[in-house]
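First up is the structure itself, then whatever we jot down about it.
Missing here is one protein chain; the remaining ones are kept as they sit in the complex.
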Amino acid sequence: MMVNTTEKGGVVLMEIREERLDAHNSGDLKAQMLNLFEEGKINLLINLKDVRFVDSSGLGALVSGYKNASARNGNLKLCGLQSQVKSMFELTRLHRVFEIFPGTEEALASF
Amino acid sequence: MMVNTTEKGGVVLMEIREERLDAHNSGDLKAQMLNLFEEGKINLLINLKDVRFVDSSGLGALVSGYKNASARNGNLKLCGLQSQVKSMFELTRLHRVFEIFPGTEEALASF
Amino acid sequence: MNEHIEVDIKVPNQTRYLSLIGKIGEDIARTLKMYKGNREELAYQINLVLTEATTNAIRHASAESPSPHVHITISIQEQTLRIRVFDEGQGFDISNLPAPAPQSLDEHGRGVYLIRSIMDRVTYRQLDGGHVLEMEKTLG
Partner (left out) sequence: MNEHIEVDIKVPNQTRYLSLIGKIGEDIARTLKMYKGNREELAYQINLVLTEATTNAIRHASAESPSPHVHITISIQEQTLRIRVFDEGQGFDISNLPAPAPQSLDEHGRGVYLIRSIMDRVTYRQLDGGHVLEMEKTLG
């Protein structure tokens, strides 16, 4: 899976450069997040602006990252959700779990 | 079929606002061109920039317009062809029939 | 007018084909003549239920044949969208699945829940040599 990873003031910004986040590539996203946690990063911001479609495996990968970040007293937040993707979080009530921001700026400022 | 029709110095510019020009909508394009000929217009420029796909019926509609314009001592020219659409004209040798321009400006200036 | 569409798909049972299956579902949603609702929302929903059900067929019900495939049918007839996903596995009891707890932090267990939220009728039945998950939605 294509991810642009950059670090901004203690937060790792991961831009998912895929149209779909599904059972085919969500395992890879989980693995990339695990690598970051193992390097000692604890604050992740996932930018989903290019993602048109997320399935339950994609949500599962994000929940996994969220749990790992929280367990390390860090945080995993989301930004750039397209409206249909946002509906997926609402349908599964995960919008109550994740902090979700429109853009990167506000999200980064919130850490 | 969605077409933006505007007149610029004696030339009618028709911008095809469709992804596909095929047997489903090429009859409509032919009818719109016929209307213009009946109104006395004889110079048409067809801008295909939004068109990703043309089939043999689409080519046929353009040939029909070309013949009608020529019969009236006018012309029908094309511009804005995407590269795959351009290949269709080459495969059928119709690039030897039509005058094809990259952009509207050059095309309008050529009438 | 009776808009009858049938599409039958067989692909290797690998997750790389999920996007093809989902896209075909989206293409069908965008073509429907009689649908009055939000077409892009319907496209997402069909894409989603196809992706969830096919993922389950691949993950939980992989056949032991040398070149295992998944088989999916999508049909539209008289305002009914019907999707069938066939599997060759051991099956499961769909009526015994717990609904995910609200705000659950479980990584799994949202697939069938999503399918049920979107579709009007969902059944899982035994067939010769396997099972079929059948999902229907009335478009209208």
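Chains here go by letter, A, B and C, matching the order in which they are written, and residues are numbered from 1 within each.
Everything below uses one rule, namely that a residue touches a chain if its C-beta (ideal position, glycine included) is under 8 Å from a C-beta of that chain, and two chains touch if they have at least 3 such contacts.
The structure presented is a predicted model; accordingly, all values stated were derived computationally and were not measured.
Visitor: Would you mind listing the shown chains in contact with the chain that isn't displayed?
Guide: B, C
Visitor: Out of B:Ser57, B:Asn75 or B:Thr104, which touches the unshown chain?
Guide: B:Ser57
Visitor: Which is it among C:Leu20, C:Leu105 or C:Leu127 that touches the chain not included here?
Guide: Hidden-chain contact among the options goes to C:Leu20.
Visitor: For the chain left out of this view, which of C:Pro12, C:Gly37 or C:Pro102 touches it?
Guide: Only one listed residue reaches the unshown chain, and that is C:Pro12.
Visitor: Which parts of chain C are in contact with the chain that was left out?
Guide: Counting only chain C, the missing chain is touched by 2-12, 16-17, 19-20, 23-24, 27-28, 30-31, 33, 67, 69.
Visitor: Given the full complex, what residues of chain B touch the hidden partner chain?
Guide: 19-20, 22-24, 53, 55-57, 59-61, 63-64, 66-67, 84, 87-88, 91-94, 96-97
Assume only the chains that are shown with their structure count from here on.
Visitor: Select the chain at the greatest separation from chain C, using centres from the mean of Cα atoms.
Guide: B
Visitor: Please report how many Å separate the Cα centroid of chain A from that of chain C, as a whole number.
Guide: 26
Visitor: Centroid from C-alpha atoms only, then distance chain B to chain C, rounded to Å. What do you get?
Guide: Centre-to-centre distance between chain B and chain C: 43 Å.
Visitor: Quick check: how many Å separate the C-alpha centres of chain A and chain B?
Guide: The answer is 47 Å.
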